[in-house]
Structures are given as C-alpha cells and as structure tokens.
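Step one of this worksheet: look at the structure below.
A protein chain is absent from this complex, but the other protein chains hold their places.
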Amino acid sequence: MLRLVRGFEELALGLVRSGEITGGIHPYIGQEAVAVGVCAALRPQDRITSTHRGHGHVLAKGADPARLLAELLGRTGGLNRGRGGSMHAADFSLGILGANGMVGAGGAIAVGAAWSARQAGEDRVAVAFFGDGALNQGVLLESLNLAAMWRLPVLFVCENNGYATTLPAATAVAGSATGRAAAFGIPAAEVDGMDTEAVRSAAAAAVERAAAGGGPGFLECRTYRFEGHHTMERLMKLHYRTPEEVADWRALDPLPRAAALLPPGLAAELDASVEQQLGAAREFALASEHPSPERALEHLYADGLRPRAGHRG
Amino acid sequence: MLRLVRGFEELALGLVRSGEITGGIHPYIGQEAVAVGVCAALRPQDRITSTHRGHGHVLAKGADPARLLAELLGRTGGLNRGRGGSMHAADFSLGILGANGMVGAGGAIAVGAAWSARQAGEDRVAVAFFGDGALNQGVLLESLNLAAMWRLPVLFVCENNGYATTLPAATAVAGSATGRAAAFGIPAAEVDGMDTEAVRSAAAAAVERAAAGGGPGFLECRTYRFEGHHTMERLMKLHYRTPEEVADWRALDPLPRAAALLPPGLAAELDASVEQQLGAAREFALASEHPSPERALEHLYADGLRPRAGHRG
Amino acid sequence: MRLSYTKALNRALTDALAADPAVCVFGEDIGAGMAGPTLNLLDRFGPGRIVDTPLSEQAFTSMAIGAALTGRRPVIEFQIPSLLFLVFEQLVNQAHKFSLMTGGQAAVPLTCLVPGSGSRDGWAGQHSDHPYGLFAHAGVKTVVPATPTDAYGLLRSAIADPDPVVVFAPAAALPVRETVTWELAPIPLGSARIHRAGTDVTVVAVGHLVHDALAVAEELAPELSVEVFDPRTLYPFDWAALAASLERTGRLVVIDDSNRSCGIGAEVLATAAEEMRLVAPPRRITRPDGAVLPFAPALDRAVQPHRDQLRAALRAFGPLRPPHGEDPAR
Partner (left out) sequence: MRLSYTKALNRALTDALAADPAVCVFGEDIGAGMAGPTLNLLDRFGPGRIVDTPLSEQAFTSMAIGAALTGRRPVIEFQIPSLLFLVFEQLVNQAHKFSLMTGGQAAVPLTCLVPGSGSRDGWAGQHSDHPYGLFAHAGVKTVVPATPTDAYGLLRSAIADPDPVVVFAPAAALPVRETVTWELAPIPLGSARIHRAGTDVTVVAVGHLVHDALAVAEELAPELSVEVFDPRTLYPFDWAALAASLERTGRLVVIDDSNRSCGIGAEVLATAAEEMRLVAPPRRITRPDGAVLPFAPALDRAVQPHRDQLRAALRAFGPLRPPHGEDPAR
C-alpha cells in the first residue's frame, strides 16, 4: 500500500506537469506511513475524514486508484463523477467521507460520524486526519471537547509535517499537539510518522479502545512532506525549509524502511504489481469521459431540485 | 465597589420588573468579587472586554453608574447613547471595549487590544472576561494560542459560575479550564471567585507579569450567580440547580465577607454613600431623553455614510 | 384545537422524532426546552436523541453534518439568529456542497431551526438579525413560516428533506395562534400560499409581516383589492405562483424584515421585472441598507418595516377603485 500511494502520487505529479490535471494537487509523498499505518488498523465498517492532502488516506482506506485518478482528471469515471477533484475525493461506500478543502473541517465531521454510529447502535470507529495547521482551528479544538465529553469512538490523527504551508509549527503551535488533546482528557501519544508499523500499532490500540467504549484517542504522527505544499509551489521561490532539512527527512523515507522488513524478492514483486495497477489506472482514467457541460449542476440538490439558470434562453 | 455593583444590579432588577428596562438583563449578583477584584488590579490605561453579563465589569473598570443605567434604559444620556443596551455597554474613554452579545467573542478582541498596545509601544494590559460556557467556543481557544505564541500582555479571566444557562460546566467542559490554558503554555491559576482579595492579588500578579513582558495569564475564578441566567428565567420553571446548591453559594456571598474586613462603622458609611450614588443615577437615567426615531441609524458608519432607507417617501 | 406557533414547532419535532428514529435534535438548553420548541422532548426521547450541547456551535453543527452524512436526520435549534453567522462555513461551504462535490454520493438532511429570529424587544444589535437572504443567496433551502399550521407543515417537510434547510421562526410570529380544525400535515417546500385573493396589487409578505399585510389589505379594501402572497419558502421560491398572481394584478409590493440591499425583496423585484407582468414600478419595504438594530425600543422599531409604510406604498399606486366603483387603471 505504501508503494501504491507513493506511485499514485508520482503518477499524479506527472499528470499535473503535463497539464492533464487542472489546478494541481497537494502531494502526500513522504507521509505515506501515516495513512497506511492508520488505515491498516481499521475495519471495513470504520470511517475516515480527510484533508486537502487526501490521496493517501483515500487510497489507504481502500479506494480504487483508477477511479481516484479519474477524479483528479475530472472524468465521469471518477469517484465523485469528476465533480470534486483532488480536494473533495470521497467514497462513501467505503466509509471515506471525503477530503476537505477547509483545514480542520473534517475533525468535527468525524466526531459526528462517531456519534451517529453510536446512536445507530453500530460498531464503527471514525478517524479524522488533519495537519499541524489544523491544531489552531477553532472547530477542531471544539470537537476535541465534544468527543471527550461524550466519549465517542473517534481517533484524531494529527499529521505533524512541521509546516502549515510556509508557517513552521514551531512558531504556530503553542504547547504541543498531544498536550492539547490531553487537556481535553483524551489519551494522546506521539508516534514516529515515518514508521508504518509504529503508526499501525498505536492506531490499533486506540481503535480497539474506542470500539470498546473507551472514548476518543489522539495520535500525533511526526512526519514530513518531501514535496512542496502544493504543486504550484514549484513555480515560486520559497525558502521556508532548508535543503538540509529536506534531505534529513528524506533519509527517513518510510518506503525503504518498510521494504527492508520484507523477505528478499517480495519488494520487487510488489513494485511490479503496483506498477501494473497504476498503469491500468492511468489507462482507465485517461479513457474515462469528460462530463458534459449541460450537466454542470447535476447533484446540486439531493432531491433533484433544478436550480434556476444564471441567464435566460 | 462591591456594594455599588450589587446595588446597581438590584436597582436594575427593579427597573426590569417595572418594565422600564426593555428586554431584561443578565444579572451579575453573586459574582461581584471577580469584576471588582480583577479591576482593582488594573491601571487606568489597561483595557477590558466583557460579556453578556457585563455590568459588573463595566462598573468596576470605572464607568459612571448613572450613564450605564441610562444605557439600560435606552436613553441618550447612556454610555452608548441608548444604542447598545445591557449587552453592548462600553466606555472607550476608560478602556472598556464593550460587553458583547456573543459568547467568547471578547477574548480574541482583548488579544487584539494587547497586540495593538505592544505595536504602539504602549504599556497596557488587556483583560478578557468570559464564562465557563466560552471555554468551548473555538475562537476563544484559538485566541489562547495566539496570545501564548506571541507572548501578549493579556489576562484571560474565566468566571466559572458552574453553568452556561442551564448546562452544568461539569457536563460541558472536558478537562479543566486551567488545564486548557496550561496546554497552550499559559500560566493558569484557580482562584476563589467569591473572595475579592484573592482575586485581586492573583490578578495583580498576572497583570504585573504581563506588563513586564512575561506574556499572557489565565485565572479561573470559581463563582456563582445567585439569580437566574437572565431576568426572563423568572417566568420559566427550570430545575437545573437545586435550592440547596443556591443556598450553599449564597452563604459565600462576597459582600459580607468583604464587609467583615472593614473597620466598624465604615460598612454602613459605604452603604449610605452607594445608596446615594445609585439614587442619583436613577434620577439621572430616568430623566435622560429618549433618542428620536429619525436618528435610528446615526452612527451606523463611522464615516457618516447614510444608508438608504427601507422604504421610499 | 387552539395552536400556538411555538407549540406547532414542538408538535412537528415530536411527530418527526416519533415517526423516524433517525431524527435527533442538537442545541443549547434544549433539554430544558428553554426556547419552547423542544419542550418535553428530552423526557420523551432521551439524551441519546435530544442532545444538549456545549457552546461549540461550529463543532456541533459539523457533527450534525457528519451525522447527516451517515444516516441520521439531525435538527439543530439555534438560540439566536446570529449563531448562523458563526456556522456559516459549516452550512454553506460544507452541508450545502456535499451533494454536488461528491457527485451525488452524499446527502446532508440537516434542519436548522431558529425560533425567535428578527427583532426581540431589547435584544439589540447582535441578536436581532433576519439573515434569511444570506441562505437564499447561497442556495440553502430557506423557510419562513407565518402561521402555526405552516410552521408545523414546513418544519416536518424540512426534516424529511434530503438537503439542508434553514427554518426561521420570526419572533414576531411566535405569539400567533390559530384554531386548528384540520389535521396537521407536512407542507411541501417551495409552494407559496395566497392568504387573501386580490386583483389590484400583489403584496409579497415574508414571515410575521404576512399578518401586517393582511391587516392593511383589509383596511384598504374599499380603495383597492390586495392579494396577500406568502412565499413561505424563500428558496426555492414559488415563481410560478408569483407570475400567476402578477398576471392578475400587474402591481407588486414586497414587505420584508431584512436588509434592503441584496435581500429577498430585491430578488422578488428583479425576477418580476425580468420575467413577469408589471404595469407599474414595483416597490419594496425593508429594513434599511446595512441595518443594525439599535437597542432603544423606539429606534429598534423605526428600523423595521411597518404598516404605515405598506399603506403608503399601496396608496402610491394612485386611486384604483374610486368611490363610484370604476377602475381607471383598466
């Protein structure tokens, strides 16, 4: 899965560069261990909410890479029929309640999903992924309180990659992520976010506790994005990170680390199968149809209400 | 001052009952030690933001009771010329940036005032008063982070009276008020909010530290409102507090406690002078003119822009 | 049966909760039923469905969205209209957009109820707004019932609707009572109601102002024949019914207790001017541009639309029914 997520992002980066993906993406490269580790601890019925940097979460929870890629390309075969794009990719059939363009927004939505499951008498845990930037978003802080107060089965996963766009977490987050969660009475742990197995086992413990009625959990995964905040960053001269810092973190790349644990030969085998899968995904996605402009406002209302057009005749 | 605040509220309650104050008030009775204690620690140049339950703060920071009362009566002689009423009473000449109808809103405004003073090179501390209910308001939590991160001269004063309207703090606030502040790296102390001197001395220490560049402080004052949430509560049958609980807290009334510390005779003297002052305030306020309806939208824009009327002719 | 507006809301909630276990209610002090509509719900349906929330409007609204996305039908009661400002992102940028953005995978059957919208004497600047126009602009379904029967029926439909709906219950309508001899039932969203037929002028009145419009229409009956048109749902608006009414009258006045610029009054005038029959310039009576309600009661009232203004606007069309019974406009 690590390889699939990495390979998918590389494929997508290529399609951004070639202009086939409009608007660019927020690449997940470097952070794969978090999505993959956490989702490995989830059961099919569990749900997640994701972020602007969501491809990793969406894939790790099981979405079809071909349909995700078609979504990034705005095709009818996309997860969202081409209506959402990178920042809103979702697959409700798999409990993927969507990437979200607003930082911090997914947190409380996941809390709502957790509440909903409890109200329906269902055994489902909800996971909210979010970045260090979201730690300063009011709605997210509010949602920690509600989750704690109501002992809801939700796991907050903070992917601390050190920066919110150009702003270092060190100059943005007073105290610590785990300290904040703990202040709301939520058991919180810091994890090496470059180590898939460490993430998985911490997540598994939290999910198990939550499912058993033990209330919410919080993981701070220390990680790093190897690419710019957004593909557009390549066009800018920004100096918020030193090349040395990037290199130091690249040395912790979760992929070789995970590969080293595999029996000899298996890594290459996996690589080949991922390559094949992604090749097929690319083919599917590029062959998928563009939606027709007359259907621009389809799905605007769930009851089928057709809005008035913006002009007459 | 304690007596003045108490006497003012009793006077105002009478005017609510007689129908002269429209819309009712959120009485401050019982919590006087907090406003009086904190404001006793402030210097004239310091600033405060207040709440829907703001009369105590406004008076303790030095506002003229006659003009505050005229404001509650909607008269031109009021602090806000009758435009604000109870929930928006302000006196900018005294650094009183206003009561506020939105729970939690004053916190970040005070942080802004603190930032402003620092930016202008002025030695001024800002104090934000707010209730336990506001501890769950996102903007307030966000503002704790900004104040801490930027080491601003601001003092957060949480008046924990145990309830947000009918909701017990015990079922609304996970963790503790001071724990939350501490998680943002803000030194936080719990104080007996029924003891004026305890509040004053804790506030004085925090103000001194803030003024000296030591950054923000946080006080949780445990207190109680003896009356209903709002005067309208008298018309409802609500059972969220037991009569025993109210009686227990009434036994801690800050007024007798403070009176006991005075030299014999002085208490009565003070009472008489407060009575006289409030009598004069009442007279002034009731004699003050009603604003004229044609001037309803005066002050809507600071540049004097006159908005279009809602009808023609 | 004598039914008050607030009691009608309470009945609608009770019936919806009883009919569908997915319905649940979030809000502040709803356990105590402080605002009225939620009275006794906690006793009957328990804390698993009637959720007294901390003062975290953004988070509990988002939670309700999360719950709606996963099969619940939450209703949120907001104590004051300006709380909608606080959750504007949640309602307009999240709840409203999920269906389209997910390509139809998701629906957000969320109802927001604001009992006591608009001015309440003495509540002043931050508690007296009537922000329904904001939601009509964003495209969130927006309902403003004028009568107890409509309050019941529209709230039931709002809860049953698969999309987010905001229901404004104007403070000035809450005291309205009706003697109800019919069965209360859902009323479809998007259908207007003609309270009084007329042939000279159509008065589109929103919320509590329906009652003012009816009073003025009665009073002016000797002079002109006024049709009182209550859109009930501001978005989607029942344009077909309005066109039919103007086909009859050709004259239009809107009376609307919200700010003038870009309000629902503007929308009604604009659409009528573009597409419908008008024999005279239309008029609207609204709050002033950018209005903030001053505290002093006389000032507060001065900023709201009132009957005198409606009377004047109607008379400004000129004498349409002179004492002799002739009609110079025909």
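All chains are identified by letter, namely A, B and C, in their written order; residue positions are counted from 1 within each chain.
Heads up, the rule we're going with is that a residue touches a chain if its C-beta (ideal position, glycine included) is under 8 Å from a C-beta of that chain, and two chains touch if they have at least 3 such contacts.
Everything numeric in this text was worked out from a predicted model, so none of it was measured.
In the whole complex the chain that is left out makes contact with A, B, C. Only one of A:42, A:60 or A:164 touches the absent chain when the whole complex is considered: A:164.
Contact with the chain that does not appear here is found for just one residue of B:31, B:51, B:143 or B:288, B:143. Remark: the omitted chain is touched by one listed residue; of B:58, B:108 or B:281 this is B:108. In the complete assembly, the contact with the undisplayed chain comes from B:84, out of B:7, B:30, B:65 or B:84. Considering the full assembly, B:299 is the residue among B:17, B:43, B:234 or B:299 that touches the omitted chain.
Interface residues of chain C with the unshown chain, by the touch rule above, are 82, 85-86, 88-89, 92-94, 96-97, 100-101, 124-126, 129, 133-134, 136-140, 235-237, 258-259, 261-267, 269-275, 278, 281-284, 289-292, 294-295.
Seen from chain A, the chain kept out of the figure touches residues 21-24, 71, 74-75, 80, 82-88, 100-104, 133-134, 136-138, 164-167, 171-173, 236, 238-240, 290-297, 300-301, 307-313. Mapped onto chain B, contacts with the missing chain fall at residues 47, 49, 78-84, 88, 90-93, 97-98, 100, 102, 105, 107-117, 119-120, 126, 138-139, 142-143, 145-146, 149, 297-303, 305, 307-308, 312.
Everything that follows uses one rule, which is that only the chains that are shown with their structure count from here on.
The set of chains in contact with chain A as well as chain B comprises C.
Using CA-based centroids throughout, the chain positioned farthest away from chain C is A.
Chain A and chain C have centres, each the mean of its CA atoms, that are 39 Å apart. Looking at chain C, one finds that residues 53-54, 56, 58-59 touch two or more other chains. Residue positions of chain A touching 2 or more other chains, listed in rising order: 138-139, 142, 145, 149.
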